[in-house]
Each structure stands twice: as structure tokens, then as C-alpha cells.
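Apart from one protein chain that is not included, each protein chain of the complex appears where it belongs.
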Amino acid sequence: MSALAPVSHRRRRVDRAARGLLAAATGLAVLPLVFVVFYLLQKGVGAWSVGFFTTDPSGKFFGDAGGVRSAIFGTLEMVTLATVIAVPAGIGVALYLVEYGKAGRFAAAVRYFIDVMTGVPSIVFGLFVYIVLVIANTGGASFAGWKGSLALALLMLPIVTRAAEVVLALVPDSLREAALALGAPRWRVMLRIVLPTARPGLVTGALLAIARAAGETAPLLFTAFYIKRATGDLNRPMNSLPAQIFTDVGQAQDRLQARAWGAALTLVLMILILTTLARVVSRRSRLA
Amino acid sequence: MRSRQLLALGAAGVLAVGAAACGSSDKNSSSSSSSTAGGGAAKTGGSISGAGATFPQPVYDEWANRFKDKTGTTVNYNGIGSGGGIAQFTAGTVDFGATDAFMKPEEIAAAKQKHGEPVHIPTVFGAITVAYNVQGLDKGLKLDGKTVADLFLGKVKKWDDPAIKSLNPGMKLPSTPVTVVHRSDESGTTKLFTSFLKDTSPEWSSKVGSDKTVKWPTGTGAAKNAGVAGGVKQSDGAVGYVEQAYALQNNFTTADVKNKAGQFISPSLESTTAAGEGISVPADLRFSAINSPNPKAYPIASATFLLVYQDMCKAGLAQDKAQGVVNWVNYAVGDGQQVAPALQYASLPPGLDQKAKAKVDGLVCNGAPLKATG
Partner (left out) sequence: MQAGTLTQRAGRSFGERPARARVPDVVMRWGLTALAAAVLALLAYFFARLIGESQTALSRFGALGFVFDNDWDVSSSHYGALPLVVGTLVTSAIALVIGVPVAVATALYITELCPRRARGPLTILVELLAAVPSVVYGLWGFFVLIPKLRPVQQWLADTFSFLPFVGGHVAGPSYFIAGLILAIMIVPIVSAITREVMATVPSDHKEAALALGATRWEMIRTAILPYSRAGISGAAMLGLGRAVGETIAVTIVIGNAPRIGQQVFDQGYSLAAVIANEFGEAASIPLHRSALIAAGLVLFVLTLIVNGFARYFVVRGQQGPKAAPAPGMAG
């Protein structure tokens, strides 16, 4: 039996080479991240100033180009509205799937279509809202911030539902049964037992969905469109950080390109804070 | 988690109510009747919105600043390209449009059907430069229409091609490959540029033609004048076509182009003004000054237009918006003409400026003449 014979030199070399290759590939995968962060910091910090955060883009060809205040406000407003729509709805659907939909074809269909939704390109969600709401001038305006929020909410819904379903399913049945045995009605069990137990996981899922939505450009392109001023009016076109970056990328002036980097750094920082928060919350979960 | 869900519902409710309260519910979807724009010691105040060509954007931005100081009215101009400007003007989502390429008959028919007769008001003349970024080429190359067409056809692949060499004897040309940058959006600048190429190159005329967007045989597409400028700036060996203000701002080297009279002219305020002299224009002021016969004229120069409806109120604008637009176009053909040359845009030649002013005076609101007040 050669099973315990020493490993030949050739095999040892192949093994070492393969392991080196795998390590190198991993380094290669991480390298772009390093570069992106490096350039974001190098070019973005230089663009930051008080004016950067407190003035709107002026659109002026000469003179002061302005900052990105309207973009920051717009992103905050639209993502907040999208969250308010998508998170309760997503948790609601997940609750349905877990509490009432363990078997049955309807639940299977819902689960399947939520799955389908995760694969839909974000620009198609924007197209949906464009066709149904923008062309029809619903609400008095054609482009509007709330329509952008709707497109973002569509994007967030499957993410929240999937994450929520996983976490809600992890709540032990014993907890539910104990509450039911004590005479609590089903709805009370869900609201007072299941949801609180799953809360960290739900928060994590919501935060990840928010982080995703904050960075999306395509759904906003023809729903919220782009304007320079901060109006705070959700029923009119609204600026957003991704839209502002996209606009400034196609510019030749150095200070506009620098502004794009500054806005990109701001956006990435926002998303990083959200994802880190999500990770911290999930670590403290009792169910993870 | 009742409290959490209630909070969410409450927030949604508040936001919905807020949005409904702030939002304008009038059918006319032009922006902000409720915006607190100008402020200041305003005579008229308020704001108007326009969209379109990036060709004149530098001068329109400067005019908007001065106009606001003068009348308190804010002009929100969105440079999205002439095609976008005509589209939004026709759709009625802006108060005025702007384009370098005058509207085609079918575009006029579409606008007429929705809102009424559109009026073209020429504002300034500008030059479209053939701008390039080639290391080793600091002076302006002499190029004729056919060679420029060959560059954009992809037939001239290197900067030391014999075609370029023969026009520039004695000049040391690097062998850098040529990278073409063109517009990816519908552009009046493209229409003007390609109409020049069509006039001077039979091959371009048969293969590609002239329009706001064409099937470019080669090259990278970028949006707006600024995008093409950015594309040229980025690559060694790149050549693109941009309005003069953009070339000046980015320190591009620009070509001296051969005009109809056979002279190699470099783009400047004088040569742009010369292009506007002596041209005959039709009654609706839809004209192009490309390839002017004037021996001092830069051949790729022409006028750009503001688009307004003859009867703005009937077209759907509120009274105060219509007044603001009339004041704006009046400024454009009046005081604004003094400002334009400083930015290297040529003001309207005598004769044409009278015709433009007549068009402005002829604007009405629900049949009643609308005179400028600001």
C-alpha cells in the first residue's frame, strides 16, 4: 500500500504552487478595494470643505461651482421615504411566509417571485415607475422625489423580505407554542414574541437594504431626475448623491471632477456606516 | 413590535401629507409655483425653467446671474443637449427650450399639436472647434473639411497621416494613433458639425449624413459638450468637436479649418462674428451659418436658439411664468448681447437682431400682447 508513502517532490511543488496561486487570487480580489479606497481618500478629501456640504451645485460654468448639499439632502429624504415603505412591507410579507405560508402553493409563488425580484436590474424598477407614474404625471409633476423613493422601495423589498424570512424562521417554535399555550392570541404572539426576538436580524436586514438603496443611481435617473437646488419638496425632481456623481463624472473641469470624488467619498462613508452598524447589530443577535 | 409599526405608519402618513401639501397640483407640470427663489430686492421675482443645448450654456449661465441681479427672477437652465431641450419643450415640462439645431418640420408639427406654434429666437453665434489633445502638437493644425471628415470616419488613423502632413508641410507630427470622441446624446452641436462635414466631404455625406445624432463610424461617445471635452482631455491623441468656450477653458489646441473661400481660419470672436455677417434668413428665423462664404468667417460657426411658444399662456404656462420668460428672452436679445463677446460668443449682427427683437415683441398671452417688464 502506498497510502502512507512520503509525498513526492513533484506533488509537493504542485501543492505549493496551487496554494500560492489561490492566495494570489485572493489578493487580486481585494486589490481593487484597496485602490478604490485609496483614490477616494486621496481625491475626495481634497474636495471636502464647508462650502461643499452647505451649498447646492450652482451649475455655473465660470465662478463658484457650489457643493453637493442638495444631493445629500435628497439622498437622505428619498432613502428615508423608501425605507418607511419597504421595511414594514418586507417584514409583513416575511411574516406571512413564516407564520402562514410554510406549505401551500400561494406562499411558494410569493417566495418565488420575491426571489425573482432580487435579480431584477435596478434600472428596470426605474422603468416600471416611469411607465406607471411619471408618464401619467401622477400627483401633478412628472419627475418627483417620491417616485424615486418608490423605485428604491421596490429594490429594497426583496432584500428586506429575504433577510426577515430567514431571521423570523429562526425564532424557535417553542417560544411561539409556549405563548399560545398560555392563551395568547396569534397576533399577539407575532407582535410581542416573534418580532422582538428577531429584531436584531430584522434591523440588520433593513440596514443592508438601506445601504444598497442609498448607492443606486439607475432607478432615480428617470423618476427623481436631477436638479441643482435643494427644495425639500418630494413632489418635484430631486437631487441625490449618486445622480450628482453621475452628472459630474461627465465633466471636463477639474474642480467638477474633484467634486465628484468628494461626493463619492461621502456616499461610500454613509454606506460604510450603515453596513458596519448592520454587522454590529447582527453580532449582538441571540439568534445568529 | 406594535410601537415600531405604528411609528412607521405615522411617519409615512406625515411624509405623505407633507408631500401633498408642498407639491404643486396644477396640471401644468412646469416647476415651482411655490419655490422661494430669487428673494432679494426683486422687481418680478419668481423663477423659470429651461433646458437644452450645452453649446451656449456658458453664456446663458452668465446671463442668468445678471438677469437675477436685475429682475430677481431665477432662471434654472439645465444643459441636457439640444435633443433633450426640444423633447422637454415639446412635452411642456420646461418653460423654454434651447437648441443649436432649429426644429425639423415634424418636430414643429408635434409641438404645435400639443401646445401651439413654437418660435425660434436666435441669441448668439458660437464656434465649434476641432479640439485635440496630442502630445507634441502645440500649434493649431491646418485642416480642411475633407480631412476632418476622414478623421471622424476613422480613415485617418494616425496624426502623421499623409493627409494631415500635406496640409501642414514643415510641421513635425507625432505618430500617435487618433482617438475620436463624439456626442452620445442628441445634440445641436452635432447637427451643426456634421452639416459642415456633409458640405465638404462627399463620403461623409453618403455614409453618415447630418443630424442631431448620427451613426458614428468610430470613436467614443460622451454626453454633452462637457463630456466630449472630458473625453478629449483624457486621452493622448484624442480629437473631438466642442464649442469654443469649452476648448478655451480646458486649454485645448484647436485646428484652423479651411472655409468656403479657401482660407484656413482659426476659431475666434472675429471669425465667429464674420460667419454671421451678410447671411439671409427666412421669416421664421430657422437658419444655419455653417460654411459661410465670407472669406474671414470660421466655417463651423452658427447661431443657437431659444424656443418659446407664440402664445405661452395657451401653451400652459401660468401668467407669471410667461412674463418671466418674455423678460428673459428680451434680456437675451437686448442687454445680454453686450455680455456675450466677453465669453467669445458673437452677438447678433445688425438686421438679425432687429428680427429677433421683433419676434420677442410678438409674443402673446392668450391673444394679448405680452411686453417685457424687466
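Per-chain numbering from 1; labels A and B assigned in written order.
Just so we're on the same page, contacts are C-beta pairs under 8 Å (C-beta built on N, C-alpha and C of every residue); 3 or more make two chains touch, one makes a residue touch a chain.
Computed from a predicted structure; not experimentally measured.
> Using the document's definition of touch, tell me which of B:G45, B:P58 or B:G81 contacts the absent chain.
B:G81
> Who touches the missing chain here, A:V50, A:A103 or A:L182?
A:L182
> In the full complex, which bits of subunit A touch the chain not displayed? Write them out.
That gives, for subunit A, the contact residues 2-5, 7-8, 10-12, 14-15, 18-19, 21-23, 25-26, 28-30, 32-33, 35-36, 39-40, 43, 89, 92-93, 95-97, 99-101, 106-107, 109-110, 113-117, 119-124, 127-128, 130-132, 157, 179-180, 182-188, 190, 192-193, 211, 214-218, 221-222, 242, 245-246, 249, 257, 260-261, 264, 267-268, 271-272, 275, 279.
> For review purposes, identify every residue of subunit B that touches the missing chain, sorted by number.
Residues in contact with the chain left out: 80-81, 83-84, 86-88, 90-91, 93, 110, 157, 177, 179-180, 184-186, 209, 211-216, 218-223, 231, 234-235, 238.
Keep this in mind: only the chains that are shown with their structure count from here on.
> Under the definition above, what is the set of subunit B residues touching subunit A in their complex?
Residues 1-2, 4-5, 8-9, 11-12, 15, 18-20, 22-27, 29, 31-32, 34-35, 57-58, 61-62, 65, 76-79, 91, 93, 222-224, 226-227, 229-230, 232-233, 245-246, 249-250.
> List the residues on subunit A that touch subunit B in their complex, please.
Those residues of subunit A that touch subunit B are 59-63, 80-81, 84-85, 87-88, 137, 139-144, 146, 191-192, 195-196, 199, 226-229, 231-237, 250-253, 257.
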